[in-house]
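Only a single protein chain was left out; the remaining protein chains are all shown in position.
Up next is subunit A:
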Amino acid sequence: MSKSHAAGAPPKRTIDIVNASLKRRYARERRFRLVGLAAVILGLTFVGLLFADIIAKGHTAFVQTYIQLPVTFDAETLDPMGTRDPETLARANYQAVIRDALRNEFPEVTERRATRALASIISVGAPSHLRDMVLKNPDLVGTTREVWLLADDDIDMLMKGHIDRNLPESERRVKDQTVGWVEQLESQGRIEKRFNTIFFTNGTSREPELAGIAGALMGSFYTLVLTLLISFPIGVGAALYLEEFAPKNRWTDLIEVNINNLAAVPSIVFGLLGLAVFIALFGVPRSTPLVAALVLSLMTLPTIIIASRAALKSVPPSIREAALGVGASPLQTQMHHVLPLAMPGMLTGTIIGMAQALGETAPLLMIGMIAFIVDIPSGFTSPSTVLPVQIFLWADSPERAFVERTSAAIMVLLAFLILMNLGAVLLRRRFERRW
């Protein structure tokens, strides 16, 4: 019956059907594989793009523009009485000294608005720099020196090419007149870009050219140290108890489920906890490393506990049995034999937890770490901010110069994170052990 049906065409065998579809199937196979490869490449591109973008935006922040001016430390202005009294020198008008130096450099500028524009090419931080120079060496008074002064952030941006000189004047922050002055100074070799030490030694500031990350770095340092001091012993202790001593009952089950869930609670909720419990209830002073460390400790605890339990699990029971066999008490067995063997794994987990804590921002906003604090913190209870929050604050600043500083701060933060993660990887490799 079927033969008559297929009388004209040769009979279709299964292998023919397969062969006919093979080409299509192989094409589909290749497509699928290609999509997978594309996904991986796309992901890697994002990594590359992120880093390239940050570095492209931020690498210029590591240099800073300085302007050289012959500064006359006029005795009339600085020390009219001639006493060289440090207090008089500290309170003298260094702004006037700079103004005179600029006037001598550009004698043709006389109009009031122009002189003001001229004065603004030097940073507002320059007078205090001159004051420090004079206080350190009072003999400077009455002499004329060539001094490199910090340029204003607009000039800095112009020199670094972030402000395009070819734009029409009305669309540009720096006017033609100022560009002319800068080009004049440039042709005399009086403008120079130097390594930006201010960025690493100053606290934050409203003036981009004076803003640095030292305050945030110290705040992050104090916070991390305290977080480590709180969360490491508690995490290891909790893991030790739950893994080795705890009876398996409803209570320990509850604790275990709880720890897993805590690891997945959004970080901002920990901020709410910190605000309501530590600040409102216990009166811990806000915006201090102390309260930040308390919140971050609670956040990193699950990470440390889970890693420590895994480390304890990997220690073979024979070690415990041997120790118990020679008469050690259970606690001695743990302290002298099991814990040292599990320590590398615990430390790896702790470093990863600390890296999370270092990069965390959201809960710290709740507990006042976003206060504007210029001073470099001196202890666990002095007001401070931390690096990621500083990044958040700078990212919000309208000045163009803060963009590069934000990116530079991000580079510093990422450098620390990469170092920490590298440390964790090396530690794991170094102590990896096969039983």
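The working rule: a residue touches a chain if its C-beta (ideal position, glycine included) is under 8 Å from a C-beta of that chain, and two chains touch if they have at least 3 such contacts; residues count from 1.
Here is the rule we go by: contacts and distances are computed from a predicted model.
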Original post:
Can you pick, from "Phosphate transport system permease protein", "PEP-utilising enzyme mobile domain-containing protein", "Decaprenylphospho-beta-D-erythro-pentofuranosid-2-ulose 2-reductase" or "Oxidoreductase", the UniProt name of the chain not shown?
Top reply: "Phosphate transport system permease protein"
Subject >> Candidate in contact with the missing chain, chosen from A:191, A:213, A:305 or A:354 >> reply: A:305
**OP:** Specify the residue from the set A:120, A:184, A:258 or A:314 that touches the hidden chain.
**Re:** A:258
Original post:
On subunit A, what residues meet the omitted chain?
Top reply: 18, 25-26, 28-29, 32-33, 35-40, 42-44, 46-47, 50, 53-54, 57, 233-235, 237-238, 240-242, 245-246, 252, 254-255, 258-262, 264-273, 275-277, 280, 282-283, 298, 301-302, 305, 329, 331, 355, 358-362, 365-366, 370, 388-389, 391-392, 395-396, 403, 406-407, 410, 413-414, 417, 421
